[in-house]
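Report on one structure; see the data block that follows.
A single protein chain has been removed from this complex, and every other one stays in its place.
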Amino acid sequence: MAKNSSARPLMSRIKDNLPIVVISIFSLILFVAIYIEGGNAQIFNTIITGGMWALLAVGLALVFGVMNIPHFAHGESFMIGAYVAYFTFTPMQEYLYTNPNKFLSAIAPLGAILTAGVAGAILGIIIEQLIFAPLRRRTKKDWIMNAFLLTVGISFVLSNGANLVLGPNFRGISRYWDVKAVEIGGAYMSVDRLIAFAISMVTIGALWFFLRRTRVGRAIRAVSQDETGAQLVGINLNFIQTLTFSLATAMASISGASLLFLFQAYPTVGGTPLYYAWYVVMMAGLGNVVGAIIGGFIVALLQTATQLFVAVSWTTVLPTVVMILVLLIAPSGIFGSEVKGVQEQ
Amino acid sequence: MLELKNINAGYDFLQVLWDVSFRVDEGELVALIGPNGAGKSTTLRTIAGLIKLKSGEILFNEKVINDKPTHLISQMGISYVSEKLNLFTGMSVRENLILGAYAIRDKEVQLETLAYIFELFPRLEERKDQLAGTMSGGERKMLAIARGMMSKPQLMLVDEPSLGLQPNLTQDVFSALIQLRERGVTVLLVEQNVNATLSFSDRAYVLEQGKIVMEGPSKEIKANKHVRNAYLGI
Partner (left out) sequence: MNSGKVAQEQSNSWNKFVEFINKLGFNPLGLALLIIIAVLPTTTPYFQQEYIVRWMIMGAFLAAQSIAFDFTSGYINIVNFGFAALLGVGAYASGIFANTTPFIAVAPGLNPWITIWLGAIVAGLVGFALGILTLRLRGIFAAVMAWFLGIALMGLVNNWTALTRGPLGMNPRKFLETTNNLPYFYIIFTMMIGIYITLKLVTRSHYGLAFKAIGQNLDAARASGINPIRYLVFNFTLSAFFAGFLGGFYAHYFGSLTPSTLMHTSKTVEILAIAYIGGRGSLWGGIAVAFPFVFLIELLRTNFSDLPGLHLVIYGVLMIVIMIYYPGGLAGFYDWIKSKVQRK
């Protein structure tokens, strides 16, 4: 009897959180399998990839959580970031080639990435004010679907616009920092990768601090929980929404810029990052920022495992099957979505 | 302090308020009573800027406010406690209260107000780290009123505070409102519980089918035959 009563809560707790339990076990198995097959190198690879997807997915989750926009042009923010970084970094690189300067060479890539972030923030403001603000003024009816279609249009315009202005050429760099790879636990990691990972973690950390500890950050969370309540306490909705969109765009741009050595800049480079970011967000739960961070790493595990055990070309097929299974068990994602609006559709 | 002049307002094609005019003076506790669907909540929502006017004028401290967005009206010193409460359910009690003082940038003033609120509502202090969404109905009402007070408003619009509450909790909420008046806050109250409301408010307006049909000191209204028949069941 006593045994029964102590066992039941555990069982029912497991049952309540079935998706989380299943996905944790599944991730653990993948982790071990990847470690056995690929060793430290693949594990680091996974973690670094996970950081990138997390950074992108956090932006998506934020935009959906605060503004209820399913952002389909997030990949284009990534693309813009890559281009801006390319066009700011290559002239600096040429200058440094003729005028070597160790300090400047160390700092130049960061400058390029920061510039991309600023460009992304400005682009975010323009898009929000030019496209979403007018729609918001006209009607809030069917908002999620309309906003989604608008972002599809934006994505279409930006990627084809880039093709129109810059052509279909690939523009990339081989590396940002011309230094030897670092050895960690028997695996060699390029400095570019490590710094890209550090940037994604620092950006997520900064966002976290901003949302939790600052006045405006708290206001962003307030808007995501109750729009009317936020207005009633004196929060300027328009400002918060523009700021949120700008932040998300800037984060995607930073991500595109810091990965320029991996993803060369070309008009449709945003496709893959968009796919993975959406994948993470769908699996973790729309609008769930914490879920997006964890989800980023789970998806990276899945991706590495597919590449390692099946073939690179199957990376779009197998994860989709997993996703379908996840959504069948948990229609609103593993960590759930408490965002207003999702259930109201 | 607050003056509504010939307000016409409503939702899309449905007009709810017809030529509504009334005033609330400084330091008063004014009740707005009437049957369901008369437009009481709509009146408050209109003052708070959540509904746009079709015609008319709303003056607050002699300034026109009906062309201003909600957040500016809130920052001017009007605090609206809606019947849905509109709490930030995923945040702690403390965070909800701090957000109530969003317009006050001075951190020290914020904390002073917070201390004062906790003194007024000790139950909220006990639960300051609890998520707003996990609290009981009565506690949520308290929190919503407290959050409304955090901005140090000159005027509070309180919508149906007793809705869905047990009688003893209703009493708590009412005594909180009376305390508010004693501390010099002007209150415009919409309430279903007409009997109690008329016994502690200063003046009252009766709203029926979107029109003000009666006004006067609460005592007189309470003695009125029509009110006694329609609302007090006597």
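The first chain written gets the first letter, and so on, giving A and B; residue counts start at 1 in each chain.
Please note the rule applied: a contact is a pair of C-beta atoms (placed from the backbone, for glycine too) under 8 Å apart; a residue touches a chain by one contact, two chains touch by 3 or more.
Because the structure is predicted, anything quoted here is derived from the model rather than measured.
**Q** For the chain that is not shown, enumerate the shown chains it touches in the whole assembly.
**A** Looking at the entire complex, the absent chain's contacts are A.
**Q** Can you say which of A:F156, A:F170 or A:F239 touches the chain missing from this structure?
**A** A:F156
**Q** Which candidate, A:M145, A:V179 or A:V202, sits in contact with the chain we can't see?
**A** A:M145
**Q** To test your reading of the contact rule: which positions on chain A touch the chain that is missing from view?
**A** Residues of chain A in touch with the missing chain: 70, 131, 134-135, 138-139, 142, 144-146, 148-150, 152-157, 160-161, 163-164, 167-168, 271, 275, 278-279, 282, 286, 311, 313-317, 320-321, 323-324, 327-328, 331-332, 342-343, 345.
Criterion: only the chains that are shown with their structure count from here on.
**Q** What whole-Å value do you get for the distance between chain A and chain B if each is reduced to the mean of its CA atoms?
**A** The computed centroid separation for chain A versus chain B comes out at 42 Å.
**Q** Sort out for me which residues of chain A touch chain B in the complex.
**A** 215, 218-219, 221-222, 225-226, 228-237, 338
**Q** How about chain B: which of its residues touch chain A in the complex?
**A** Interface residues on chain B, with respect to chain A: 48-50, 69-72, 74-75, 79-80, 82, 84-91, 95, 98-100, 102-103, 105, 147-148, 150-151.
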